[in-house]
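Yeah, one chain of the complex is gone here, protein chain that is, but the others are all in their spots.
Right, chain A next:
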Amino acid sequence: MALHVPKAPGFAQMLKDGAKHYSGLEEAVFRNIQACKELAQTTRTAYGPNGMNKMVINHLEKLFVTNDAATILRELEVQHPAAKMIVMASHMQEQEVGDGTNFVLVFAGALLELAEELLRMGLSVSEVIEGYEMACKKALEILPDCVCSSAKNLHDLEEATAMIRSAVMSKQYGNEDFLANLIAQACVSIFPESGSFNVDNVRVCKILGCGLNSSTMLHGMVFKKEAEGDVTSVKDAKIAVFSCPFDCTVTETKGTVLIKNADELMNFSKGEEDLMEAQVKAIADSGASVVVTGGKVADMALHYANKYKLMVVRLNSKWDLRRLCKTVGATALPRLTSPTPEEMGRCDSVYLSEVGDTQVVVFKHDKEDGAISTLVIRGSTDNLMDDIERAIDDGVNTFKVLVRDARLCPGAGATEIELAKHITSYGESCPGLEQYAIKKYAEAFEALPRALAENSGVKGNELISKLYATHHEGNKNSGFDIEGEGPAVRDMMEAGILDPYLVKYWGIKLATNAAITVLRVDQIIMAKPAGGPKAPQGKKDWDEDE
């Protein structure tokens, strides 16, 4: 029998060897706060128009250059359990509104940092939580009062541009006017009268070369593909879409062709060719001039397609095929049959073109009635184009949020200071110990204009005192003027820097929830990671998309 090794007394005794266990204020709560603070510190310098980019190299050695908090976090692989909560909150924000992910991080980080002070003062965790919850409720009550304007007509290009501008500004400062205009064009053109807007309908196609200012927008879709056959341009095209390969159908069941005599052998390939020709001819006869297929294109089929002057385009992705169907109004056929007029889509022109040195197939509508629009982004490096794509993503999401709720709040710290002002006075009216927590909550709002200022090389304290002063004069729309010298303030209504109401609403709510969840933890138990081989990954189902 092995010698008995006595274990340390206490909780650890009950656990397996190698398990980690932390408890109490010092060990658990403060450590958690520390981790979240560090995380917020990283993304904080990326906040706002003057935020800096981060270079993130993920575990697959792919390089990202971005100041989009959601992307940074996704590639960072945060491991600390508490920090992960904040990351999740920011993911929620991205899924809910698609913008303002950094807002959540910075705000949650500030809340936790200030909570630490409260806890060191001697407040109990539950008192802090109670205070934060009350303050959050109050903040969301006050928030509608901060609304300074609302989008009246989103079909109007100029108005939409102005709305999107501030979202794009925080990602691509200096290019915001150009990009916002492009994005607005794309969004407005596919925004139906019925009022439902799908983010997926604005596509981005990135092509290396030239500069950002050569980017364009067009109605329809662009694929980085070459046409398969000899026909490379069709005007006023009728499009037949097939989700199957452009080939003769093969039996799924394994079988052999049984040939009994010489005649059968002689006629076999002839028969096959005739069948193929008949099929292609039937498609051509139905009036189609473009064939789009989701599978491979057989040589024989292509031969007849060329003969009957059909343009053949091959799309590998099921998603692309589905979107194309939507754009041109076609139904994807699972078998190689001749399409009925209803099943065929139409498009003003389909052509092969060269952008830079990349061959692209363009499906273009002349009028603005397509269901999908595409932004062709040009740029000198892949990283830059990826970052622009993310900026576009944010811009399109902002548009979507505005469709849901047209209210807007002033940006650049104006809303935050206004909220802080109100919550401070609310806190003073509370009798209990939670008063301290409420006041700290108000203080946490200052972190956002402070981050804006510090990223622009301006002293945060100077700016905040100035902002408070103007807000007390009743100027509730004044925020940080990023173009001014030093800590300048400006009316954000005039400057046109507006954030959607929903972004703020969800940002405050999710950040507070995340902070409270982190605070509520007083014990961390980490089991020893299991060794041995990794659990097998389930095989992909055949119908699962990539």
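To be clear about the criterion, contacts are C-beta pairs under 8 Å (C-beta built on N, C-alpha and C of every residue); 3 or more make two chains touch, one makes a residue touch a chain; residues count from 1.
Note that in this section contacts and distances are computed from a predicted model.
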- Message: There's a gap in the complex where one chain should be. From "T-complex protein 1 subunit eta", "Actin-related protein 2/3 complex subunit 5", "serine C-palmitoyltransferase" or "Aspartate aminotransferase", what does UniProt name that chain?
- Response: "T-complex protein 1 subunit eta"
- Message: Given that one chain is not shown, which residue among A:383, A:435, A:475 or A:517 touches it?
- Response: A:383
- Item | Which of A:133, A:159, A:273 or A:491 contacts the chain that the document leaves out | A:273
- Of A:57, A:275 or A:527, the residue in touch with the unshown chain: A:57
- Query: Touching the missing chain, which residues of chain A?
  - Reply: 26, 31, 34-35, 38-39, 42, 45, 49-50, 52-61, 63, 65, 67, 72, 74-80, 83, 94-95, 173-175, 199-200, 208-213, 230, 254-263, 265-266, 268-270, 272-273, 299-300, 302-303, 306-307, 317, 319, 354, 356-358, 379-384, 393, 455-457, 534, 537, 540, 545-546
